[in-house]
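Have a look at this one before I ask anything.
Excluded from the complex is one protein chain; the other protein chains are retained at their positions.
We call the chains A, B and C, going by the order they appear; numbering starts again at 1 in every chain.
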Amino acid sequence: MKLWQKENTLNKEVEKFTVGEDYLLDKKLVYYDCLASIAHAEMLGKIGILTSDEVNKLTNELQNIIELDKKDEFVIKIEDEDCHTAIENYLVKQLGEIGKKIHTARSRNDQVLTALRLYYKDELINVSNNINTLKSSLNNLIKKYGHIAFPGYTHTRKAMPSSVKLWSNAIIDSMKDNDLLLKSVLKIIDQSPLGTAAGYGVPLKIDRDYTAKKLGFLKVQENPIYAQNSRVKFDASILHSLNQIIFDLNKASSDLIIFTMPSFEYFQLEKEFVTGSSIMPQKQNPDVLELIRANYHKILSYEFQIKSMGANLISGYHRDIQLSKKTMMDSFKIINDSLLIFNLIISTIKVNEKKCKQAMTSELFATEDAYKLVQQGIPFREAYKIIAKKL
Amino acid sequence: MKLWQKENTLNKEVEKFTVGEDYLLDKKLVYYDCLASIAHAEMLGKIGILTSDEVNKLTNELQNIIELDKKDEFVIKIEDEDCHTAIENYLVKQLGEIGKKIHTARSRNDQVLTALRLYYKDELINVSNNINTLKSSLNNLIKKYGHIAFPGYTHTRKAMPSSVKLWSNAIIDSMKDNDLLLKSVLKIIDQSPLGTAAGYGVPLKIDRDYTAKKLGFLKVQENPIYAQNSRVKFDASILHSLNQIIFDLNKASSDLIIFTMPSFEYFQLEKEFVTGSSIMPQKQNPDVLELIRANYHKILSYEFQIKSMGANLISGYHRDIQLSKKTMMDSFKIINDSLLIFNLIISTIKVNEKKCKQAMTSELFATEDAYKLVQQGIPFREAYKIIAKKL
Amino acid sequence: MKLWQKENTLNKEVEKFTVGEDYLLDKKLVYYDCLASIAHAEMLGKIGILTSDEVNKLTNELQNIIELDKKDEFVIKIEDEDCHTAIENYLVKQLGEIGKKIHTARSRNDQVLTALRLYYKDELINVSNNINTLKSSLNNLIKKYGHIAFPGYTHTRKAMPSSVKLWSNAIIDSMKDNDLLLKSVLKIIDQSPLGTAAGYGVPLKIDRDYTAKKLGFLKVQENPIYAQNSRVKFDASILHSLNQIIFDLNKASSDLIIFTMPSFEYFQLEKEFVTGSSIMPQKQNPDVLELIRANYHKILSYEFQIKSMGANLISGYHRDIQLSKKTMMDSFKIINDSLLIFNLIISTIKVNEKKCKQAMTSELFATEDAYKLVQQGIPFREAYKIIAKKL
Partner (left out) sequence: MKLWQKENTLNKEVEKFTVGEDYLLDKKLVYYDCLASIAHAEMLGKIGILTSDEVNKLTNELQNIIELDKKDEFVIKIEDEDCHTAIENYLVKQLGEIGKKIHTARSRNDQVLTALRLYYKDELINVSNNINTLKSSLNNLIKKYGHIAFPGYTHTRKAMPSSVKLWSNAIIDSMKDNDLLLKSVLKIIDQSPLGTAAGYGVPLKIDRDYTAKKLGFLKVQENPIYAQNSRVKFDASILHSLNQIIFDLNKASSDLIIFTMPSFEYFQLEKEFVTGSSIMPQKQNPDVLELIRANYHKILSYEFQIKSMGANLISGYHRDIQLSKKTMMDSFKIINDSLLIFNLIISTIKVNEKKCKQAMTSELFATEDAYKLVQQGIPFREAYKIIAKKL
C-alpha cells in the first residue's frame, strides 16, 4: 500500500514504469528519512499532536530501522515504491494506530526534499574531504619533484618554461576555488524544507524552527512553493560545483595523457596503472586517465539533464523531477571515484627528470632573451622583433 | 586474464574503476559477439588460417555459449572485464590451443564495434516495431473518437477548432517521419567494421566481404580509422533519431497533462493509471505522463554526453568512448519503455465528448467568421479587422 | 502596422524585446517569402479567390521586391517586425485593396515555415557542395602525399602504421556518410507547410498540391498541427546532420594540431596560416585549426538549445521557437565557413616525409611481428606474448 493509495490499484505496467529504480536508490535515503521522521515526531509532540509516549514509540522504531538499515536488513519492496512508504508501513505494522499518525502535518514531498538535502550535505562534505586529500598529494608531488622544469604549452605548442611545481599548484589553487564554490552552494542549500508539505504548507501550526535546528540546518526554507521549485535549482548548483571539480580532473588527465606519451614522457604512470591492447603487444594505455577525462562529460550531461528537465514547467512539484534522484546519486559516485583514483595516480606518478630536461629546448627561452634586450633599454616591441628574426 | 594482459597485474582500484559496469552490461552482447566470432572463425578457415576441424570446434563451442547465454548461465566475471574476454577464456578452457587462435586477425576493438553494431541493428528494428504499434493504437483512437472536436491552441491560447483525428494524425505523421529517419540511420550504420582491428587494419589478407555478408551487413566499412571514429558518430545519430521519437512523446504527454486537467478534461486517463498524493486526498496525478515527458530529457542529455565526450580528441580509439555503452543501452530501454507505456495510455484513454463540446467557444470561430466576409468579397485584411472589433 | 495589429499599440520596450533581431535576420528570407507569396497568389487565382488581373499585379510587385532585395534596397524596419509584414505593407502601399487580399487563406505562421524551409533546402545543398569540394581536396592530398606512412594512434599512443592515404580516406568516407544523412534529412523536411495556416488549417478549400509543386517541394505536409510541431524537429535534425560534419572537422583539426607540433611535424601549415604570440617571439600557432575545433561546440550547443527550448510545451505554435531562426542561420554560416577554411588548409598543407619516416619506430610493427609468428603456426595469443616479452 503506497502513501497515496486509496481503493483502486495501479496498473502493473504503469507501477513498474513509475517506480523505476526508486525502491533501490532509496536505500541511500533510509537513514536520512529516519532522522527527519524522528525530528518530525518530536516536533509533533512539542506542539501537542502526539503524546510523549507516542513520540517515544515512534522514535524507538525509527532508531530500529536505522539499525536494520546499517546491517542492510531494511528492505524496500517494489510495491513500497520508496523508502518513505516502506518506513511508514513498518511503523504501522509495529505500532498500529500510532504509526498512522507519523504522516500528520507533512507530505511525502517534503520528506523527499528533506532526506535528499541531508544526504546532499553529507555528500558535499565527502567531496570536500576528497578535494583536500588530493591537495595533500599534490603538495607531496611538489616536495618530491617540484623543482623539475618542463615545457609549458599554449595552443598545444611549446611556449615558456613550466615546472612540476607550477603545474601542481595550478591544480591546487583551482581546487581551493572549487572548494569555496562548493561551500557557498552547501550554505545556500542548507535550508530545512521540512514542513512545506506538498508545496503549499500544512493547515496546522507547526514548529519548523524546531525541526530545522534538530536536523542541523542553517535555517528554515520559509516559502513552500520555493521549497519545491528549489529542488531543480539546488540539484543544478550542486552539479555545477561538481562539474568545476571534474573539469580540473579532465584537464589534468588531458595533460598527463600527453605528458606520458613516449615521445615526451615528462611523467610516467606506474606499470600497474596502464592497460594493454588485445592485438598490439607493445601498448601501454592510460585508460584510467581517459576514463577520468570521460567522466567529466557524464557529469556535464547530468547537469544539462536536470536543467533542461525542470524548464518550461509551472511552479509546484512535477513527477519529472523524481528522475533526478538517480542522476544526483550517480554524480556523487562519479566525482568521488574520480577524485580518489586521480589521487592514487598523483600519489604514485613518477617524473622523468632526464626527459624533462631534454625537452627544455631553446625556443622556450625566446621571451627571456627578449627581456634581456629590454633590460638593455630596447623597447619590448623592438626586442621582440629582434629575437623573432633570429629564430 | 584479460585479452591484453601480459605479466603485470592491474592495480585493484584501477581495475574496478576501469571495468566499471562493463562486465554486467556485456550480458546483452554475448550473443552478438558469438555470432561475429563464428563468422570470423569461418573466414579464418576460408583463408587457410584455421583448419576446418578447428573452425568446427570453435563454432560448436560458440554455439554452446549462445545456448548457455539464453539460459542466463554464461557468466562474465569482473576479472574477465567484458564479454569478449570471457568468451575467449571459455574457448581456451574448452579447446586449449585452438581457443588461442580465435583472436587471430582481429582486435577487441573491432569485436566491440561489431557486437555493438549488430545489437544496435536489432534494437533499432525493435524501436521501429514499437512505433508501428503506437501508430495502430492512434488509428484505433481515431476510429473511436476521431470525429470529436476540441480546441486547438497556439501560444497556449485557444486558436481554432482541432479534433481528436487531427491531433492523433499529427502524431502518426510525425512518427512516420521518425521511422524514415530511423531507417536512414540504420542504413548508414549498416556497415561491417569486422576486420578493421584496432583502427589500422591487420597485417594479413582477410576476407572482409565474407564476414560482412555472413553477418547480414549491407556493406563493409572499408576505412579502419573511420570505423573507429564512426563509433561516436553512429551512436550520436542513433540517439538523435531516438530523440526525435521521444520528442513527440514529450509533446503528446504535455498535451495530455493539460487536456486531462479537470478544468478541461477533453481526455480522461483510466483510474488505474493515475497516482495520488500522500497529503491531499483528492489528487489524481498523471505521473505516468510526467515521466514520459521527463524521459525526453534523459535521452537528450545522453545524446549531448556522447557528442561532447567524443570531441577534441584525435583520431583512433580512446577509452573514453567505452562509457557510451551503458548510455546507449539505457537509451534503448528508455525509448522502448516509453513507447510501450504511451501506447498503453493511447489504447485506454477516454475522450469526454461533452467537455470537448463545452470548450468549443465562439472565439475559436473568429477566423471562420472572417472568411465568411472574405467570401462576400471583402479583402482578408479588412475582414480580419471587422471581426476583431466585434470580439 | 504589424500583420496582427488592430487598434492598440505595443509597448515600446516590449516591441524591442519581442522583435529582437528578426527584422535584420529576415533579409535572408525576403526572397523565399516572395517565391511563396507568388505561388500563393497564383493558387488563390486558380481557386477563384483572386482575379487573374489581381494575381498579375501581385506577382509583378513581388518580383519587384525580389529585384530590390537583390540590390539590397528592400528595407525591413523594426516596426515592420519581420519580412512578412514588410512585404505585405509594400504590396498594400503599391496596390491598395489588392494588397490586402494576399493574406487570404494563410497565416504568418505558414509563411515563416515555408520561407524557412525553402531557405533550409538551399542551404543544405550549399553544405553538400562544400562537402564535395573538401572531398576533392582530400583526394588531391592523397595524389600528392598518399603513399607517405606515419604513425597511427590509439589512446593517444603509437599503435600501428597509418598513412596520409588512410587518414584522408577516413575523412572522405565519413563525409560521404554525412552527405547521405544530410540528404535523408533534406528529403524528410522537403514537405510544403504552405496552407497549414496557424496550425489548424484554413476554412477555405485551397489547393495545397499546386503551391507545393510550384515551390518544388517533394510533397505536401498534410497535417497542420504536425507542420507546426515539426519546426523544432526539423531544425534539430538539420543541426544534427551539420553536427556530424563539423564533428569530423573537429577531429581532423585535433589530429592536425598534434601532427603539426614541432615534436612530430608530420604535417606543416603554410606560414600565412599560422599566428604568433604578443609576448613569445618564436610562436607559430594553429589558431585557425583551434577555431574550427571550437566551432563544433557552437553547433553542438545550438542543437541542444533548440532541443531543450522546444520541450515540455504543448502542441501548436509558441513564440519561443522564433528564437531558433538566428540559431539556424548562424549554424549554416559556421558550417560553411568551417568547411571552406578547412578545405583551404587541406589544399595547402604540406606533408614532411622525413619527419614521418623518423616517427615510424619499431614498436609500430609489433603486431606485424606477431603475425609473422602466426604464419609460422603459432596461435595468435602465444605469438602476442612472445613479442610482448621482447619489447
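By our rule, a contact is a pair of C-beta atoms (placed from the backbone, for glycine too) under 8 Å apart; a residue touches a chain by one contact, two chains touch by 3 or more.
Bear in mind the structure is a predicted one, so any value in this text is a computation, not a measurement.
Enquirer: Could you tell me which of A:Lys101, A:Lys135, A:Lys283 or A:Lys355 touches the chain that is not displayed?
Expert: A:Lys101
Enquirer: Among A:Ser254, A:Ser278, A:Ser331 or A:Asn352, which one is in touch with the chain left out?
Expert: Residue touching the chain left out of view: A:Ser254.
Enquirer: Of A:Ser308, A:Ser338 or A:Asn352, which one is in contact with the hidden chain?
Expert: If we include the chain that is not displayed, A:Ser308 is the one touching it.
Enquirer: In terms of residues, what is the contact footprint of the unshown chain on chain B?
Expert: The missing chain touches chain B at positions 154-160, 257-258, 261-264, 276-277, 279-287, 290, 304, 308, 311-313, 363, 366-367, 369-370, 384-385, 387-388, 391.
Enquirer: Quickly run down the residues of chain C that touch the omitted chain.
Expert: Residues touching the hidden chain, for chain C, are 2-6, 8-11, 13-14, 17-18, 20, 84, 103, 106-109, 197-198, 202, 270-273, 275-281, 283, 285, 287-288, 290-291, 293-295, 297-298, 300-302, 304-305, 308-309, 318-323, 337, 340-341, 344.
Enquirer: What chain A residues would touch the chain not displayed?
Expert: Considering the whole complex, chain A reaches the absent chain at 6, 49, 88, 92, 97-98, 100-101, 103-105, 109, 152-156, 159-162, 166-167, 169-171, 173-174, 177, 180-181, 184-185, 187-188, 197-204, 221-226, 228-230, 232-233, 236-237, 240, 243-244, 247-248, 250-252, 254-255, 258, 293, 296-297, 300, 304, 307-308, 310-319, 367-368, 371, 374, 379-382, 384-385, 388-389.
In this text, only the chains that are shown with their structure count from here on.
Enquirer: Between chain A and chain B, what is the gap in Å from one C-alpha centre to the other?
Expert: Between these chains, centre-to-centre, one finds 29 Å.
Enquirer: Between chain B and chain C, what's the gap in Å when you average each chain's C-alpha atoms?
Expert: Inter-chain centre distance comes to 25 Å.
Enquirer: Give me the residue numbers in chain C that touch at least two other chains, ranges are fine.
Expert: Correct list: 154-156, 159-160, 258, 304, 308, 311-313, 367, 384-385, 388.
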